[in-house]
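With one protein chain removed, the remaining protein chains of the complex are shown where they sit.
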Amino acid sequence: MAINLTVAIGDWQLKNPIMTASGTFGYGEEFSPFVKLSELGGIVVKGISLQPRDGNPPPRVVETACGMLNAIGLENVGLAAFIDQKIPMLAKTKADVVVNILGDSIEEYEEITAALDNEDVVKAIEVNISCPNVKKGGVAFGTNADMAAKVTDAVRRKTGKPIIIKLSPNVTDIVEIAKAVEGEGATAISLINTLLGMAIDIETRRPKLANIVGGLSGPAIKPLALRMVYQVASATNLPIIGIGGISSLEDVLEFIIAGATAIQIGTANFVNPALSGELVRGLENYLQNKGLTSVKQLAGSIIT
Amino acid sequence: MAINLTVAIGDWQLKNPIMTASGTFGYGEEFSPFVKLSELGGIVVKGISLQPRDGNPPPRVVETACGMLNAIGLENVGLAAFIDQKIPMLAKTKADVVVNILGDSIEEYEEITAALDNEDVVKAIEVNISCPNVKKGGVAFGTNADMAAKVTDAVRRKTGKPIIIKLSPNVTDIVEIAKAVEGEGATAISLINTLLGMAIDIETRRPKLANIVGGLSGPAIKPLALRMVYQVASATNLPIIGIGGISSLEDVLEFIIAGATAIQIGTANFVNPALSGELVRGLENYLQNKGLTSVKQLAGSIIT
Amino acid sequence: MNLPQVIEQATLLANEMIAPEIHRMELHAPGISGVAQPGQFVMLGLSGLDPLLRRPFSIHQCTDNSITLLYKVVGKGTTAMAQMGAPQQVSLLGPLGNGFQPALEATHHCLVGGGLGIAPMLFLANHIRKSQPNAGVTILLGGRNKQELLAQEEFAPLGNLQVATDDGSAGLHGFVSELLENIDRKDMHVYTCGPLPMMKVVAEICRKKSWLCQVSLESHMACGMGACLGCAVEKAELRPNEKKYVHVCKDGPVFNASLLWL
Partner (left out) sequence: MNLPQVIEQATLLANEMIAPEIHRMELHAPGISGVAQPGQFVMLGLSGLDPLLRRPFSIHQCTDNSITLLYKVVGKGTTAMAQMGAPQQVSLLGPLGNGFQPALEATHHCLVGGGLGIAPMLFLANHIRKSQPNAGVTILLGGRNKQELLAQEEFAPLGNLQVATDDGSAGLHGFVSELLENIDRKDMHVYTCGPLPMMKVVAEICRKKSWLCQVSLESHMACGMGACLGCAVEKAELRPNEKKYVHVCKDGPVFNASLLWL
């Protein structure tokens, strides 16, 4: 029997629930030796800001127990260069592209969204209100329900494409923020972004990251991400995209069972650049072996 | 040259900064084959509530990447039995004992504190406003600055002993909570308690913990704990007790450099029950080798 | 009553696969082997931070200087164990828990092991043979198939050995509990370890036949020494004010069946 892997995020029909997370998959092209990009549910490109950014001084990454800290600081080519140089390249790959966007102000979010609204290759816009590595904007919007709602509303008015709001885990009550963005017309919610962490070099007594603090990702954070996905899935009606430490088929299944409609692979892309493609096939085989015909039979199937 | 390992938490002079964390060291006696309890800076016993509690149904623990989830649910003998049975045993060990307390209401916190105020063996009271595994009280007090302040004030009035407020990491702004309890006369702050997490058994589609969610501890959470210690140490004048994933001398040093006056070993006690004693000696040797005479020369020595 | 416990850097003497996915590991650990009792267990530590926690294993065999573990590869800890080779060092914490209490006055001992529950039974059988050379001993082993009937040769000289397999590939085609059911004796003391449903059936048979029954439980453990309270299992409620749970690591792993299930 044919296995149905498709899922929906608003009007966008994903071939399957396996996506790749922003900032961990470059602009896709880097991974083309390892993954056929058009076979993935979607790829989320590195966060784009209105102006190009140099990012933070190095060191920018450091490994921690079962995880890593990064303080890239949103280095990116900027909106104009992205549209000029990256979009045509992405169009050729036939991948379903989600653009992750970040602004210092609501106006910037609006301007980027309006510009991307014209691009056919862009299937959805993921609004990053949760980057812990930039001073202004970013996480400030993501840790306050009112601000999160305002950004959602503003972006919503600038495009007919699905709007995915990417939430920060660095909050007391993730459900409150999720409900706030649901109320303003978010199409979906993705979570989690990284958790703010730190590491110190005991020899130099300096932080291991030049930026002092950075975002924690990888298997270490999976239990937190899964809990938040479960909580938000239980409390809202939006499709959820689960992110956080996913590095095996078992992890994918845990998130889907907890209530995720789709998932994103982040840090694990660095460990195995071919992983995302392998998981599409692995998920299909799993469903087949279990006698299931659709991934939707798994979604939110948790028994409590 | 003699190395000075002593540190102070209010009037309480600790022999050294190495303590053991509540819930991971039993009532001390379990560890006496492996550690001379009186050599530690202090031992924090399992959280005590007014009435005995059975705790949560099993399974209560599950391992995760570089960490573990627990949902013990504050199983404990209750205040009366603790005073009758455990205090005399603890007195014999000559250990410096900190009692971790948890109430469902401010009145309960007051009542427990008042009762412990009479006990000489109790050097300080650690007020748990951050347990994620009980329905009422616990974390509810720890995620709201006003409530945290109220508990601190109430407890403060019932004892002359040092009051250590144990904070929850499951908050948007740890500094806000820390300042609130500082304002109400906390002697010190300990952080972090566990982070709320979850794991799912994909075969049964049930949560791996009967309580659905549990508290994440172990090396996985160290970067978050260290960041919070650094933030709180930078923003308050209270002594900080650093907790979270500490499992080596290097970890201890990171926390002290970040600004911790003392630290607590938690989950790592399970991996190596002799660790806390080894770290006392390890810290002394380290200072000696570095030509330092006092651990205070390290405290907060981070260069940013 | 917990016996003295140590953390011992044990040297691996042998580590071999004896059946599909089943391995036997022998460790030089005189500190533990010198005091261990049948039914007790050790927590085996792996190096590194993932897997993080020690893993509990029953003591399968115990000589003056060494202990042997019988383990099944089920996850990342046991996978790592299976890759070890002599003379690697392994950290052991033990001996832990309360073992079996062989009845001195028993006219007859009956050991019932199912699957990996066979592991602690060999130590127990040897112990009874040594301390009560004249006692009658029946040993009942069960497994899904012939290959899962572990250590048969070692058990054979220690008592009257009977086996059962789910697929009939050896012994009785059926459950090991049926072998027990068939025993016609008045006084007997039963010791069992294996899957929970099997042990419950065994305990039920014993209750009906008025045999005393000791069962060895498993549970997820973090510390193995009574500190984390993670290994709780529900017990039969006897009196209104009694505690609801017992802790496998320090109250057990061996319990009187009547304490658990009435």
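Brief remarks on what is shown
Here the chain labels run A, B and C in written order, and each chain numbers its own residues starting at 1.
Methods note: a residue touches a chain if its C-beta (ideal position, glycine included) is under 8 Å from a C-beta of that chain, and two chains touch if they have at least 3 such contacts.
A quick note: this is a predicted structure, and the numbers were derived from the prediction, not measured.
In the complete complex, the residue from A:N16, A:N70, A:N100 or A:S130 that touches the missing chain is A:N70.
From the options A:T24, A:T152 or A:N193, the residue with contact to the unseen chain in the full assembly is A:T24.
Those residues of chain A that touch the chain absent from the view are 23-26, 30-31, 33-34, 46, 52, 54-55, 57-63, 65-68, 70, 72, 75, 218-219, 247, 267, 269-274. Mapped onto chain C, the interface with the missing chain covers residues 48-50, 76. Although one chain is not displayed, its contacts with chain B can still be listed: residues 65-66.
Convention: only the chains that are shown with their structure count from here on.
Of all chains, the one whose CA centroid is most distant from that of chain A is C.
In this assembly, the C-alpha centroid of chain A lies 47 Å from the C-alpha centroid of chain C. Each chain gets a centre from the mean of its Cα atoms; for chain A and chain B, those two points are 34 Å apart.
Among the residues of chain A, those touching two or more other chains are numbered 65-66. Multi-chain contact residues of chain C (touching two or more other chains) are listed as 49-50.
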